[in-house]
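Of the protein chains in this complex, all but one are displayed in their positions.
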């Protein structure tokens, strides 16, 4: 009960006039930073960290939490309206969000995303409040073999996500994995796959370079070519009645995905190193699997927006847990927050949770308040984003290109990456023409750099014996489930063939 | 399309081979007691890519994929024109960044696209082409503290004035 008292104090602090003002500013700012392709909460938190010296530390934390939440909500906006996932966590949101927008139902997608994010954030906050110390010890029991098994599970869920052409899907997955291994070999420290011996490749190819290239340039070119430069999808004006209908639809068709996403996302997000991307992906895959109409997914099912959005919000909240309970960053954003805590004179580590209760519960309390503020502000801004979609396509298209190039540069501040983006974009256009699915490559470039080092760390631990993935109590069951899921489609196919013959 | 499908598969097969060859700079085998070497992961995955290209070619021969059955050209004349004008515009845009700065290039690209490709009136395209980079400047440099390329030194006076405003 002491916890609830502390939490109430935290929330009470958050609704003081100055703090409430900071929350509103933080959420709105975060929303735009998150909606900008190339920028994310990590940029927002990094630039505002020094600013937080101007206000009392309590307010500073609240401001940063608000920004963090705003940016998480914002990620879905660029996935839906621009068709570019602004962060790796929002890739799965494009699968159904983009088709909905193309059908003129962007408002349904945005409402679904906002509501699902809210539920995901709330569920995560409650789980966080109740089980934080317990979950911290679970997080510690995840060593390299467990993380690798989890990655295997994430891969298993996207075997079913590709197009109908199996060789092209597998090609795409492998391409993403290989591109992700460019740069340096994490284990030996040696340079690897420095293509054409160009030093630009030493820093590797980031997710954003490929994602913005594929979606911001390739997909856009494809749309322009298909429609002869005039997109005909009409986006209806926002009306109160329309919003009400969308809300109803979102709840009716999205609740299942939201529930799955909220819980799955949180548990995956709590594990440092794993993060929100596999969480949102697994939530999408599971929701599709249990759905009665899996064939509707990928064509504009609100459940396909709800699941990854609930999951990535929930996971991003979950990622705060290892930071607060152990002092270990679960994501680049939390890493920067951790630096901030040092500057504020706090010692990150296992004792923070016990000794700095005021700080910890103040932060969690402001999560609750920020989450409410974020959903309200997000809903309020939806007409603005819809209005953007109503611009003539010959104005919207160059704007998207400009945001892609400028955002792509902002992410790494390297012109080499911008050129790579253009090359990927042109390549993606032609591959798209020949029905190569590219989403698997975009996801693989995120998961590969987690999967490969953990695989090799595990094998180093076991002196090269692969049985380590089956004999450890947590890794074992996950690996088995993942392998079953991976080979299930092949098995089904084989049986179908046999029954046909 | 039919010709394009096999040409694409061929090019991707070459890419896979190149990646495989490049991976062999590090050990690609299983080192006893340590697990796979540094080149193993990309090498074998590129190998799978190569096999996939083979499968794509096989499907092309059997004519099972839609693209391999289609007689339509990959792009018709209008399509090629569109792709060249838009794609070329993007390439020129990125090329200009190091000459007339990111913001100058944005203005030039927007003007080109809206006025020339979109055929919007001057009074629509010109204000948008000028306001967008200025807004982005204040957003990136002022709010986000991200500095964009400034191009050649001759743009310095302009930016010095702008920085004077935001700091």
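Chains: A and B, in written order; residue numbering restarts at 1 for each.
By definition in this document, contacts are C-beta pairs under 8 Å (C-beta built on N, C-alpha and C of every residue); 3 or more make two chains touch, one makes a residue touch a chain.
Here is the rule we go by: contacts and distances are computed from a predicted model.
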Name per UniProt, for the chain absent here [options: "Tripartite-type tricarboxylate transporter receptor subunit TctC", "PqqA peptide cyclase", "Acyl carrier protein" or "Serine hydrolase"]: "Tripartite-type tricarboxylate transporter receptor subunit TctC"
Where the missing chain makes contact, among the chains that are shown: A, B
Options A:298, A:348, A:365 or A:398, residue touching the unrepresented chain: A:348
Chain not shown: contacting residue from A:20, A:55, A:166 or A:338: A:338
Chain not shown: contacting residue from A:121, A:144 or A:265: A:144
Touching residues (missing chain, whole complex) on chain A: 42, 46, 49-51, 53, 139-144, 183-184, 186-189, 191, 199, 202-204, 272-273, 322, 326-329, 332, 334-336, 338-340, 342-343, 347-352, 413-414, 453, 457, 460-461, 463
For chain B, residues in touch with the removed chain: 141, 145-147, 150, 159-160, 163, 167
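Criterion: only the chains that are shown with their structure count from here on.
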Inter-centroid spacing, chain B versus chain A (mean Cα positions, whole Å): 22
Chain B-touching residues of chain A, taken from the complex the two chains share: 29, 33, 39, 43-44, 47, 165-168, 170-171, 174-175, 177-178, 181-182, 185, 187-188, 190, 192-195, 217, 221, 224-225, 228-229, 392, 394-395, 397-399, 401-402, 405-406, 409-410, 413, 415, 418-419, 422, 425-426, 429-431, 433-435, 452, 455-456, 458-460, 463-464
Interfacial residue positions of chain B with respect to chain A in the complex: 1, 4-5, 8, 12, 19, 22-23, 25-26, 30-39, 41-42, 45-46, 48-49, 52-53, 55-56, 59, 65-67, 74-75, 78-79, 82-83, 86-87, 90-91, 93-94, 97-98, 102, 106, 109-110, 113-114, 117-120, 124, 128, 132, 136, 140, 143-149
